[in-house]
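Only one protein chain is missing from this complex, and each of the others stays in its spot.
And now, subunit A:
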């Protein structure tokens, strides 16, 4: 019997099943999303698109927020690049000497205190956020045993709002202190950036406080747990991002002038 160079029949057969979405392209078939579990005939294919998991809506809003924050990050990247460019830019005086007139702005010491306040507020909202997702509490709400989630999260949220307002007040005091030393927005290159960076960040925190107040109201008003979770979660991630951003900007203003 001659040696075969063609593989035998069994190896030629394609082993694939159309019901597994295998179209024979050789690539991995798509993941089957029909989980749902629990044996309760909860087939997620029966649910509307984009809402197949318990946290689908939450995850969608969170993803939108993260893209918005990425875009916001580019905004600050542009401003910080401008900071470094202007810091190193000079001009030639009539004697042909290169002059760099950058006069570093002294940071008012109260900013250290403000930073601590902002860090505290970030911790507070993280407690609020985590309390929104305690499974035993979720079960209690589902069974109709009061609103333990709201009860636990509200104080932390209130604390965050108070600390946020405290931070903004502290920033205001810092600006007043600088103004008393006759350092204003238009005084010099460095003060442009001090006021611009702290000001734009304050505007962001102002929007953040508006978001926190919305979440606070939502905890009272909204009856749907998922909406409340989204409100607090979104406000919390935004607030954390602004806290991180402040650490970065504060480092920039203190050490890189």
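What we mean here is this: contacts are C-beta pairs under 8 Å (C-beta built on N, C-alpha and C of every residue); 3 or more make two chains touch, one makes a residue touch a chain; residues count from 1.
In this section, contacts and distances are computed from a predicted model.
For the chain that is left out, the UniProt protein name among "Enterobactin ABC transporter permease", "Pyruvate synthase subunit PorA", "Sulfatase-modifying factor enzyme-like domain-containing protein" or "Cbb3-type cytochrome c oxidase subunit I" is "Cbb3-type cytochrome c oxidase subunit I". Touch with the chain that is not drawn comes from one residue among A:70, A:116 or A:210, which is A:70.
By the touch definition given at the top, subunit A reaches the unshown chain through residues 14, 18, 21, 23-25, 27, 30, 33, 45-46, 48-50, 56, 59-60, 63-64, 67-68, 70-72, 74-79, 81-82, 85-86, 89-91, 100-102, 185-186, 188-189, 192, 196, 200.
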